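Every protein chain of the complex appears in place save one, which is left out.
Right, chain A next:
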Amino acid sequence: MGIFDYFKSKNAPSSASVAKDRLQIIVAHERSKRYQPDYLPQMQQEIIDVIRKYVDIGSEDVQIQLDNTDDCSVLELNVTLPEQN
């Protein structure tokens, strides 16, 4: 390690901590998907199709999430409608 590297590395986070942060995010995301029922993607598509009959939205404007607590499951549906002119 040269003398310039020594000064440079003071502020930047280490590559290992970047790796850890990235892993924590992706692993949490994949775990939440792991426990979702198989029908969820198709149901999401059908809901989008129904809304599209009335409003012009893209598939990324609808977010569906299923949260399981001890005795009940909550299906959260988030639709971003386009701005009205």
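Everything that follows uses one rule, which is that a residue touches a chain if its C-beta (ideal position, glycine included) is under 8 Å from a C-beta of that chain, and two chains touch if they have at least 3 such contacts; residues count from 1.
The rule is short, and it goes like this: contacts and distances are computed from a predicted model.
Novice: Can you pick, from "ATP-binding cassette domain-containing protein", "Septum site-determining protein MinD", "Aldehyde oxidase" or "Ring-1,2-phenylacetyl-CoA epoxidase subunit PaaB", the UniProt protein name of the chain not displayed?
Specialist: Of "ATP-binding cassette domain-containing protein", "Septum site-determining protein MinD", "Aldehyde oxidase" or "Ring-1,2-phenylacetyl-CoA epoxidase subunit PaaB", the absent chain's UniProt record names it "Septum site-determining protein MinD".
Novice: Name every residue on chain A in touch with the hidden partner chain.
Specialist: 14-17, 19-20, 22-24, 26-27, 30-31, 34
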